[in-house]
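Yeah, one chain of the complex is gone here, protein chain that is, but the others are all in their spots.
Letters A and B mark the chains as written, and numbering starts fresh at 1 in each.
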Amino acid sequence: MAIYVTQLFNGLSVSSILLLIALGLAITFGLMNVINMAHGELIMIGAYATYVTQNMFKSALPASMFDYYYILAIPVSFAIAFLFGWLLELSLIRHLYGRPLDSLLATWGVGLALQQLARSIFGAPNVGVTSPSWLDGGLTIMEGVVLPYKRLFIIGLVIVCLLAMYFYIYRSRAGRNMRAVMQNRDMAACLGISTRRVDAVTFAIGSGIAGIAGCALTLIGPIGPSLGTYYIVDAFMVVVLGGVGKLVGTLFGALGIGMTNTLFEYWTNASLGKVLVFVCIVAFLQWRPKGFVAMRTRSLD
Amino acid sequence: MSKKPSVILQCEDITVSFDGFKAIQGMNLTLERGELRFLIGPNGAGKTTMLDVICGKTRATAGSVIYSSSDGVIDVTKKKEHQIAGLGIGRKFQAPSIFPTLTVFENLEIAMRQRRSVFATLFARLTAEDRERIEQQLVMIGLQDKASWRAGGLSHGEKQWLEIGIMLMQEPSVLLLDEPVAGMTDKETDKTGELLKEIAKMRTIVVVEHDMEFVRNFASKVTVMHEGKLLKEGTMDEIQSDDRVAEVYLGQRRNADASRSTA
Partner (left out) sequence: MMSQTWSRARIWALIGYAVAAAAMFAAPLYLSDFRLNLLAKFLAFAIVALGLDLIWGYTGILSLGHGVFFGLGGYAMAMHLKLQASGGRVPDFMDWSGLTSLPAFWKPFESLGFAFLAGLLIPGLLALILGYVTFRNRIRGVYFTILTQALVIITTTLLVGQQAYTGGTNGITGYSKIAGQSISSPDTKQMLYWVTAIFLVVAFVICRFLVKSRFGKVLRAIRDGENRVRFIGYNPALYQMTAFAISGVLAGLAGMLFVLHVGIISPSMLGIVPSIEMVLWVAIGGRGTLIGAVLGAVLMNGAKSEISAQYPDAWTFIMGGLFIVVVVFLPGGVTGLFQRLKFRKRSVSEHEQEAVRHPAV
C-alpha cells in the first residue's frame, strides 16, 4: 500500500513538472503553429537564473537572509526567460509562422547555440543549487510514506501557474484576444487585434513559464547546460498526446505521460518502461490521432 | 445488355453535425445520369458540406449516398476518400488546390486515369497515347503553352482551369464543383462557362454557385438549400418566382439591414 501511494505521488510530481514545461509549448504551437525546440534551453536559462540569484544572495547578503533567495528566484527566472523568449520571437520566430517543421529546425539551432553559450559562461560540469532550508524534510502521511516538501512545493507552484494561466486565457482581455487569434487569425486581425503583439506576448509568457520550470528543477537536482534536453521530448509528447487549443488537453497529456511513465518504470525497469509508454501513446493516437482535444478547421490542408 | 439505371447518385436523409451543430439535417438529393445540377443557397446553408459528404471529406452522421457505378451499387459513405475518387466521383474545391511544385503537365499526368497502386506508379511509363491524352486536355483548358510551367506560377483563373483539368483527367462519372468561377474576371468566367457546357455533355455534374447570373446561363435544374435542408428544387424560373426562396435570400437581407440600423 505504502509503496503504491509513494509511486502515485512520484507520478504526480513528474506530471506536474511536465505540465509546467509543456504549457508554453502547447500554447505557442496552438497559436502560431511553430514548434520551439529551444524551449528546453529556456528552462536551462531559468535554472541558471536561479543559480545566479542564489550566488548573489550568498555573496551580498547576510547568511540569515539566504533562505529567502528562492522567493525572489521564481520571478527572476520568469523575467529572464520571458525576455529571452521575447527576443527570440522578435528576431526569429515571427519569420517562421505556419512553418512548424522549419521552426523546429531553426529553434533547434538556437537551442544548440544557447547550450554552448551556457557552457562558455558557467562551464560544462553541472552545478548544484542549495535549496532553502524550509523545503528540507517531508510530510509523513502514513507509515513509510514521506512526501518531500520540495516535491509538494513544486506541485503547489504548478497549480498556481496553471490557475494563473487559466485566468489569463479565459478571464482576461489579453487572453480573449489570444483565443480569438488562435481560432481565426485573419478575422481577429480584421477586428483590430494586433496579432503581432498577441504572438509576441504569448510566446514570451510561454517562455517565462519555462523559466519557472527551470527554477523548480533546481530543487530536484544539479543543473547543467543540457538540462532542457532531458525534458523537451517528453514535453512534446505531452503536447502530442493532449492536443492543442485547450489547457485541459495539456493537463491530460502531462498526467497521462507522467503517471504511466512512473508506473511502468516501477513495474518493469527504466528502459522497458519508456518503450511501453511510447507504445501506449502510439496506441492512444490510433484512437485519437489529433490528441485528447482537437481543434476543428474547415480548411483543406 | 441491361439498360443503365437513370439515377446515378442518390443522397438519402443526410445529416451532419459538428459538435452538436447540425450543418445538414435530413437532406435528399437525387441526380440523373448526365445531369447538370446547380446547388444554391445563402451562406451556411450546407452546400459545401453536402459536397464534402459525397466525396468523403466529411462523414455523415446519418444517411446514405447510393452511387450506381459500373461496378455496381455502392453506399459511398462507408468508403475512404481515395476509394470514392477511384470509383469515379471527382471533386473540385473552392480554393484552387493544385500541386504548385509540379509542372502543369505533371499535374495532369498523375491525375490521369490509371492504376493507383505504389507498384503501378513505380513502373508506369508515359506512352504516346498518354501524352496525346494530356495534350488534348491541355488544349481544352487552354494551358497548352504552359505545360512545362510550375503550377504555382499560374494565375488564379488558370489554376482553377488546371484543377478542372486534373479532375477531368480522372474521367469521373460524377463531378462536384465548388464555386468554379469565384474570384474570376468576367472574361475568365465566360470561358469557364464554355468549358462547363462542354464537359456537361458527357458527365453528371453538381455545381455549388453564388453567381446567379452565371447559373442563369444554363437551362438546368437548381436545388436551393437553406439551413441544412432542402428548400426548393426546380428550374431557375420556378426558383425565382418562389416566395420562400425570395424570403430566404431577401428576408435575410432585410434582417441584416434591420440589425445594422439598430446597432
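Following the convention adopted for this analysis, a residue touches a chain if its C-beta (ideal position, glycine included) is under 8 Å from a C-beta of that chain, and two chains touch if they have at least 3 such contacts.
Bear in mind the structure is a predicted one, so any value in this text is a computation, not a measurement.
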Among B:Val7, B:Ile110, B:Met140 or B:Val215, contact with the omitted chain is made only by B:Ile110
Give the residue, chosen from A:Leu31, A:Met237 or A:Leu251, that touches the chain omitted from the document. A:Met237
Among B:Lys22, B:Arg133 or B:Arg150, which residue is in contact with the omitted chain in the full complex? B:Arg150
Those residues of chain B which, in the complete complex, touch the missing chain: 55, 57, 80-82, 85-86, 90-91, 93, 97-102, 106-107, 109-111, 116-118, 121-124, 146, 148-150, 152-153, 166-167, 170
Tell me which stretches of chain A touch the chain missing from the display. 29, 35, 92, 95-96, 99-102, 104-106, 108-113, 115-116, 119-120, 229, 233, 236-237, 239-240, 269-272, 274-275, 278, 281-282, 285-286, 289, 300-301
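Here, only the chains that are shown with their structure count from here on.
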Taking each chain's mean CA coordinate, chain A and chain B are separated, in whole Å, by 46
